[in-house]
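Handing you this structure, nothing more for now.
Every protein chain except one is present and positioned as in the full complex.
Right, subunit A next:
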Amino acid sequence: MYGRYCSSIVSSAENPVSRRSRKQQLESKMAGADGDDSLYPIAVLIDELRNEDVQLRLNSIKKLSTIALALGVERTRTELLPFLTDTIYDEDEVLLALAEQLGSFTALVGGPDFVYCLLPPLESLATVEETVVRDKAVESLRKISHEHSPVDLEVHFEPLVKRLASGDWFTSRTSACGLFSVCYPRVSSTVKAEIRQHFRTLCSDDTPMVRRAAASKLGEFAKVLELDYVKSDIIPLFTTLASDEQDSVRLLAVEACVSIAQLLPQEDLEALVMPTLRQAAEDKSWRVRYMVADKFSELQKAVGPEITKNDLVPAFQNLLKDCEAEVRAAAANKVKEFCENLPDDSKENIIMSHILPCVKELVSDTNQHVKSALASVIMGLSTILGKDDTIEHLLPLFLAQLKDECPEVRLNIISNLDCVNEVIGIRQLSQSLLPAIVELAEDAKWRVRLAIIEYMPLLAGQLGVEFFDEKLNSLCMAWLVDHVYAIREAATCNLMKLVEKFGAEWAQNTIVPKVVAMANDPNYLHRMTTLFCINALSEACGQDITTKQMLPIVLKMSGDQVANVRFNVAKSLQKIGPVLESTALQAEVKPVLEKLATDQDMDVKYFAQEAISVLALA
């Protein structure tokens, strides 16, 4: 249907006339195959590929392996693949499926000896406009490159890379960038020289799209090069890309910096990498600085302790004080990792005199993302600094963040309490912790309330049962009557976890009476919460409590005037049945379920019958 318009995409050197005639030949051959059962899949494929419905075309492409299997390796090579190469003009979605399929087609064309047959269709796919299709084609090409013998790699694969690298339209050149590193290690030295030359050319391509692709593959390519060539070829390219006029190119060079620094011996880093890295950390575009901040831990590891001490510490300080909040947040995220990886001899000194002052400022940053990024890692510093410094320097910061106006900041602090607990014990914080928790527990946003509920079992474990009973228990009960269902549900689940932690006796004394009391609430949603709690608690509380204290309540609620409560009674009975004593099951549960099974409401009937059959009471 789109043959004429899209034929330009097909980069095959053939002229269109011969292509068309081959297609006709093929089709007539296939049409003739109708009668033969083994040959008929390709007829289906052809028919389906022509279908107007994209979904049907997509289906047939996704079953391509089935068809190839049925055709056998030889006909797949001689008929199916040429046909596919010629029909590459379809919707991107179909092409994507095709590109993916071809990556695992090696066995279907006869194994590694014939894998090169897959190159023509993939080459065409690697030149299309749509990025996802192209990327998938490159991925498949990379995959099958490993299945080529060294000879085939030079005879078939490498020429393809060269053709792509010198293509007219940027798409093919972009694709080529991802293929150099897979063929370089396995070709002769003359071919290697050519490949390096092609890569150099693409690094200075005049379209930024190609330069971006080359920059993003620079690190990967450097890894497969011999060290001498890393120094003579990669470093100049790296320096040029890192000072590209477009910031989108420069920031990719930062990523490459990590890989390159890992490859070079320590003594060369200062001269070959550091000038560029320093410049990137002070780039006028915040995107580049952001990238430096984001990759800081990797960079730190790659350049080693000495350079870290002399260069990265001041650079990191600047990033923490950057004028753009995005950059500060990215840097704040790395505070803990950066400090952890500092060399032992000067770790404490650097943290105390260089990093901590910046961190203090960030605690009162104007941007909430910065503060919450910091809050998610700041607690980790306590293990590095030890008890005394933590109490003296970090504790005030924790407390300040616990009182932050932004709930996310407080949550991040609370969610990381365990690190601090190990170092100074949580008691130090409990004074400030409580108001913070209470405030979050009553936050107007239910997602915030939900988040704090999830930390309750953790907090309970660290604060101990006494503190919990005194301060937090009432909160946990209040959530059970929250106006948002998700909160009530989470609160129920929370109770179960608490009982698992504090034991059945505790449950019997503190939780069960309150849950049971709710069964008389005028609001039917609260009455249902009682049932949900019982569902969750029965197993943790054990047979005795369930039978003696919970079951009577459930049974009593079977006469509720709201049908939703009644069918939840049936559901609850089904749930707690296995925990109950068998006598109670027969004597008490059975008659109630039987009565519910004759309820006038059809849902109640349904669930009662279900419970009867599951509990085998019939």
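Here is the rule we go by: contacts are C-beta pairs under 8 Å (C-beta built on N, C-alpha and C of every residue); 3 or more make two chains touch, one makes a residue touch a chain; residues count from 1.
One rule holds for everything that comes next: contacts and distances are computed from a predicted model.
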Hidden subunit of the complex - UniProt protein name among "EF-hand domain-containing protein", "WD repeat-containing protein mio", "ER membrane protein complex subunit 1" or "Serine/threonine protein phosphatase 2A regulatory subunit": "Serine/threonine protein phosphatase 2A regulatory subunit"
Residue touching the undisplayed chain, where the options are A:49, A:69 or A:562: A:69
Omitted-chain contact residue, chosen from A:187, A:434 or A:484: A:484
Identified contact with the non-displayed chain, of A:408, A:443, A:469 or A:521: A:443
Where the missing chain touches subunit A, by residue: 1-2, 4-6, 41, 44, 48, 52, 54, 56, 59, 63, 66-67, 69-70, 91, 107, 111, 129-131, 169-170, 207-209, 212, 245, 247-248, 284-286, 323-326, 443-446, 483-484
